[in-house]
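With one protein chain withheld, the remaining protein chains of the complex are depicted in position.
In this document, chain identifiers A, B and C correspond to the written order of the chains, with residue numbering beginning at 1 in each.
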Amino acid sequence: MTREIQYRQALNEAMFEEMRRDPLVFTYGEGIAERGGSFRVTEGLLDEFGPMRVKDTPISESIIAGAAVGAAIVGTRPVAEILFVDFTALSMDQLVNQAAKYRFMVGGRGKVPMVLRTQGGSGKGLAAQHSQSLEAWFCHTPGLKVVMPSTAYDAKGLLKTAIRDDDPVIFIEHKLLYFTGGEVPEEEYTVPFGEADVKRTGSDVTIVAWSLMVHKALEAAEQLAAEGIEAEVVDPRTLVPLDINAICTSVRKTNRLVIVHEACKRGGFGGDIAARVMERAFDDLDAPIERVAGKNTPMPFNTELEQASIPQVQDIVTTCQRVCLGAKGAV
Amino acid sequence: MTREIQYRQALNEAMFEEMRRDPLVFTYGEGIAERGGSFRVTEGLLDEFGPMRVKDTPISESIIAGAAVGAAIVGTRPVAEILFVDFTALSMDQLVNQAAKYRFMVGGRGKVPMVLRTQGGSGKGLAAQHSQSLEAWFCHTPGLKVVMPSTAYDAKGLLKTAIRDDDPVIFIEHKLLYFTGGEVPEEEYTVPFGEADVKRTGSDVTIVAWSLMVHKALEAAEQLAAEGIEAEVVDPRTLVPLDINAICTSVRKTNRLVIVHEACKRGGFGGDIAARVMERAFDDLDAPIERVAGKNTPMPFNTELEQASIPQVQDIVTTCQRVCLGAKGAV
Amino acid sequence: MATTPLTKSKIAKSKLLQMYRRMALIRRFEEESIKLYRLDKIRGYFHPYIGQEAIAVGSCGAARDDDYIVSTHRGHGHCIAKGADVKLMLAELYGRKTGYCLGRGGSMHIANVAEGNLGANGIVGGGMSLAVGAALGSLLKEDGKVAINFISDGGVSIGIFHEAINLAAIWKLPVVFVIENNFYAVSTPISQSVSIETLARRADAYNIPGTCIDGNDVILVHEEMSKAIDRARSGDGPSIIEMQTYRHTGHHCNDPGKYRDPKVVEAWMGKDPITRLAQHLGAEHGVAEGDLTAIRDEIKQEIKDAIQFAEDSPSPSVDEFLAGIPDYSFEQND
Partner (left out) sequence: MATTPLTKSKIAKSKLLQMYRRMALIRRFEEESIKLYRLDKIRGYFHPYIGQEAIAVGSCGAARDDDYIVSTHRGHGHCIAKGADVKLMLAELYGRKTGYCLGRGGSMHIANVAEGNLGANGIVGGGMSLAVGAALGSLLKEDGKVAINFISDGGVSIGIFHEAINLAAIWKLPVVFVIENNFYAVSTPISQSVSIETLARRADAYNIPGTCIDGNDVILVHEEMSKAIDRARSGDGPSIIEMQTYRHTGHHCNDPGKYRDPKVVEAWMGKDPITRLAQHLGAEHGVAEGDLTAIRDEIKQEIKDAIQFAEDSPSPSVDEFLAGIPDYSFEQND
């Protein structure tokens, strides 16, 4: 049995279920207890689980991330929240030098089962310090897993998996997705890490996209279908581990790949995926892999400039058209 | 007239020359004044320029980076030092959310002429928190310039350019290069940003490498030459701005590209370069672009494991052989 | 309703009237802007300064025109207090090309660099480095400038607070740290975030002066700031001044602020800094209500003109923006 609930509700359900299942799961962050979080993801938790397991913190992003490391090492399962992924810039030492490396540095004799929940992306006029997409930093940090759900279903299933995982997980939600709805089973389920989801099948071009961009890619695919181009939309859901096989399988079918991400293009994770696909499926490619990505600029406040800074449906459509044309047609 | 001096001396000369030229240039960091820096780059500066312009700081990596932003905005030219690039994890908010975005956020009405000097890389048994190569983070941050000199000549000329630049520059030295020698002119010179240097010409394969890896690439090239493969070694010197044209020009000649970097492969900047070259020179490629890069692991302490974690000359040789073979020979 | 009278002082009537004008301008600016926010003319986060006007105005009033200020996410008040043109501010809030930041910054990044406001900041505590760095730069340039660093109560628990003040203390930098304690960080009461009675006690850790004052008494703010600024300028280093105040609104325009006890809110409304200054001007300087009304009428017009200016201003050109990206990313956008 499924019903439609919002992304933020799906996350909320995952928190409830996991906290009921395991008394060592607890959560804290700025305004998450009394207020239930800026996006209402932690609503109701304080009432059910009380102030030892649901805590408001001061504005202290380093210790918010860092205390989770210590608490995880001693066997609890913290779910810490950083309000905006932009503020993880304040937590980087704790995430990169402590959380990610701890298990390795102590020779595997201590594990770090923590989840850092945060959210990113633009689209609300919040300008340069509240609109970034920073997953590439975390993907480049061995020891961290990186999760970016695009739907309510994935959000719930992946958060449950993240909480049960024994390694540090950076769980990045999208501020524009919280109030979008999606089908979610009544029954308990989890979504495994490292398993891409083909959100739409198609034969002419593969679009790899994650988080909000999945929805833009799907919209683009509908437009393309109208002109006879069938795009396959692959959502990796977790960037580390990455289901590169699923991506290559799709590319071997379509022979063309377009990667879409909201993060700025230079140094974005799309480059890594492009390089990996090339290493594995060079001979299968009928056209250069293209990336549709954020512009290399801090995010502007003005609405039109903000829109111009990140991929729009039309950009994806045009790029897919070019990629398909290049292969079928001229030169 | 040139003479051979060490990389660290070349940097030291750049500091002296720029501080003599411009009284608004000043420098500070941990142990840089009295002790002259861990790698003796700032030796002698305190004596000549005094304690207002050459300062030791407490262990406070956020404000070390951040005070430079403020001082730069009001018109001085700070050169701040962070001892290890690993510790820039403590400075990320100041570098990413303040330094990189300031000029943009205030509509171009304030500039941030600061330099952050730091050093990275492995090879001294310093393990996971003192051996990282983190340039990819900065390359992915619009508003920052990223410089990684491989020789004494480049180090001096680029540091002078960095100090004169009106935008924040992340200047990453390599801990194994400080005591290597190189030819440096007696006369004043600068090296412009965004201009790659072809460190060796060749016709069979292009190797793009930076920092310490340039030297490993050159060694590999010698070995390859012995078996008839002529590698062209292109050192971009600055990753932002990147001289993509020089790289593509070389690839159009050799039709093969191998990218070498010490940073771990996943999410490394090599992926971005590979993707860009593919976008521009897909039809010129006779083989997939390959990346020889650090393993996706925190850096181990043990020497052999440390060596196994980063590219060695033999890895570059083998990869170039494969790339050349793939093109000339079978399949 | 009678409110606590302001501190008696020798500040000239003309100066007080000027401060009254600035405070009233901030108030009006915020009230009108909130309306525009509700009309979707302004978007993004908008943190009103209503209720805290005495702090910005008293502090900037005590500084030299060429001193620096560094602001917070709640930055309109500081910007106006430092002499900004409300036209250019409102244009910025509208995201227009004529705004202080060309429409790129918006409310959370409002700045007026040319006149010494180094800007608001979206990162709580993020601006502390700018203030400390500016003070360091001033010391090097020997230009005698002081930096005033507005910080919020939520900001006293973040790491850079510690690093910034420690550095300023050991290097005796010309900076004054003003903690605007409005008792809440969004919904979290400050009492849940610190274990001290007054935030000024943080100063003990750095052996610098730390005082806690009524932040709704513009005269007291002015006097305490004058001392701290003098001290900073003369080379004796930084101070912390905690100024207790209250925001009349929610945290931002979309926050009803229900987490606060209505009785407490009401009590603070009774300590409104503008009303108190008005009463003081009447009682101590014989300023007639009509004179103040005249000022407020002027202000009404000023804001009206500013709205018109913002409305009439062009949006930034997307093409120019895209073409300009190399200026910020230093190469073609690829």
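The definition used in the following text is that a contact is a pair of C-beta atoms (placed from the backbone, for glycine too) under 8 Å apart; a residue touches a chain by one contact, two chains touch by 3 or more.
Model, not experiment: these values are computed from the prediction.
The residue touching the chain not shown here, chosen from C:202, C:248 or C:280, is C:202. Here one chain is not drawn; of A:35, A:53 or A:174, the residue touching it is A:53.
Only one residue in the set C:72, C:138 or C:193 touches the chain that does not appear here, and it is C:193. Residue in contact with the omitted chain (choice from B:109, B:253 or B:295): B:295.
For chain A, the residues in touch with the chain missing from this view are 24, 26, 52-53, 55, 57-58, 60, 62-63, 65-76, 78, 93-94, 97-98, 102-110, 142-143, 145, 167, 193-194, 240-242, 244, 276, 279.
By the touch criterion stated above, the residues of chain C touching the omitted chain are 157-163, 166, 169-170, 192-197, 201-202, 204-208.
Summarising the interface, chain B meets the missing chain with residues 30-31, 34-35, 56-62, 86-87, 90, 124-130, 265-266, 295-298, 300-305, 308.
Everything below uses one rule, namely that only the chains that are shown with their structure count from here on.
Farthest chain from chain C (centres taken as the mean of C-alpha atoms): B.
Averaging C-alpha coordinates per chain places the centre of chain A 36 Å away from that of chain C.
Centres computed as Cα averages put chain A at a distance of 30 Å from chain B. Centroids built from CA atoms put chain C at 40 Å from chain B. Counting partner chains per residue, chain A shows two or more touched chains at residues 86-87, 90, 127-129, 266, 295-298, 300.
Looking at chain C, residues 101, 103-105, 109, 121-123, 126, 159, 328-329, 331, 334 sit in touch with two or more other chains.
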